[in-house]
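One protein chain omitted, others in place.
Moving on, here comes subunit A:
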Amino acid sequence: MTTSGISRRGALRMFGIGALSVAGAGALGACAPSGASTSSNGGDTKSKDFDFTSWSLNEEAAKPSIEKIIKAWEKAEGSRIRAVSYPYNEYLSQLTLKLGGGETTGAVHLDIAWLAAIAQMGKLAELDSTAMKGGYTNVALESGMYDGKQYGLPWNTGSIGVIANSKLLEKAGIKKHPTTIEEFEGALRELKGLGNGIVPYAAATKVAQLKDIFPWMQTFGCTLMDGDEVTIGDDASIDAVTWYKKLHDEKLIASDVDRFDARALFGQGKAAFYDDAIIGKGVTSAQSKDKTLADAMQPMKRPVLRSGDTPQALLWGGVIAIVKGKGQDAATEFALHTTSDRATTTEYFASRALPPSTTVGLSDPKVAQDTFTTEWTEKITDTATGSPFWQFAQNAQIEEAVAKQVQAVLVGKSKPKDAMKKAGEEVAALIRR
């Protein structure tokens, strides 16, 4: 047997210190915020340096114009902005984690559909007084509100609608945009007849963007919610999904398509219709080899079930919110400048075709005289509505629950009636939870 030179008492003391360290670490861990807290990140609110988080910084077509705004601000203010980005489809979960961990500061770009979920974390600064200085339109201001308070300064306010490729329509002998479901189906079949691997309508079939089914459900008469009651599962929603499945089975829409696939197909001239926001024109034409594609892109009223019905579209937009804590004041000024400075918004419009959210910005000749933008507003935004689910923090889960059931129908794993019944029950449970 060998013995060490350390006495039992000394060893016990060291064990004691070790045990206390572990217990201390455990206690500290237990005291750490579990997921989210209402405190700010504790930094210097007067700091001139801050982060700007935006999914657009992850997109080639958008990145240069946003970087230009950032650089101009840094030069003018002598500050440093750290640009942070996550892909759009991962943005909400990544941002939530970083915010919860206190790692996100400054300004954050938010889809208006996510505002409730993020605002409920208690990390965002209220911007009511700042918003008054921006000259935003009322609709735009409302898109940045949650629970009666202004949490986001509206950057862009628009809608998601159907974009058509006029060159392909002409090739298929389609003289005018289809206005009813029946005409639309007919047009899709004509387009399919062109062969050459054409996907007539590059509709979303992947979960990430299957929320696009909501305007079609509304087209068939489903209101999604009636008061506090979830109406998904009613006959109209079943009819909508049955119709979507029919398009899928007839290969008028394709499997495995999200927004990015749809843009790629449209850009290659292999899709005649797809759903996108107004931003789609800039993004899709920029990545297309066909330099005449931008001229062929036309906003189209979503076909209706019966003549005279109101075409459905989903409101869409982006706001800039401010995280309480480090750099809060400078980030607020940056957000105000980015979203309301006339020269900045006009230049941003020129590079990205994203109309501004201010009255002055919208009246700028470059915006007001842009045919695509004015047509988009008339044909799509004018009748667009927000989702009734945006008010819930669980909006993302609700959209996903419905999307998964629709996908189950498309791949033949479920019947429309069963799937929509289940979707409705899941949405109701999520709202209650």
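Assume a contact is a pair of C-beta atoms (placed from the backbone, for glycine too) under 8 Å apart; a residue touches a chain by one contact, two chains touch by 3 or more; residues count from 1.
Basically, contacts and distances are computed from a predicted model.
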Item to check | Per UniProt record, name of the chain withheld from view ["Putative ABC transport system ATP-binding protein", "Rod shape-determining protein MreD", "Cytochrome P450" or "Carbohydrate ABC transporter permease"] | outcome: "Carbohydrate ABC transporter permease"
Checklist outcome for this item: Of the candidates A:V162, A:V257, A:A321 or A:V402, the residue in contact with the absent chain is A:V257
Item to check | Contact residue for the chain not shown (choose from A:A350, A:A393 or A:A428) | outcome: A:A393
Checklist entry - Which residue from A:K211, A:K270 or A:R302 sits in contact with the chain not drawn here? => result A:K270
Checklist entry - Per the definition of touch given earlier, which of A:N165, A:T338 or A:Q407 contacts the omitted chain? => result A:Q407
Item to check | Touch residues of subunit A, complete complex, unshown partner | outcome: 1-9, 11, 14-15, 18, 21-22, 25-26, 29-30, 33-38, 93, 96-97, 100, 117-118, 120-122, 197, 199, 205-208, 251, 254-257, 261, 264-265, 268, 270, 393, 396-397, 400, 404, 407-408, 410-411, 413-414, 433
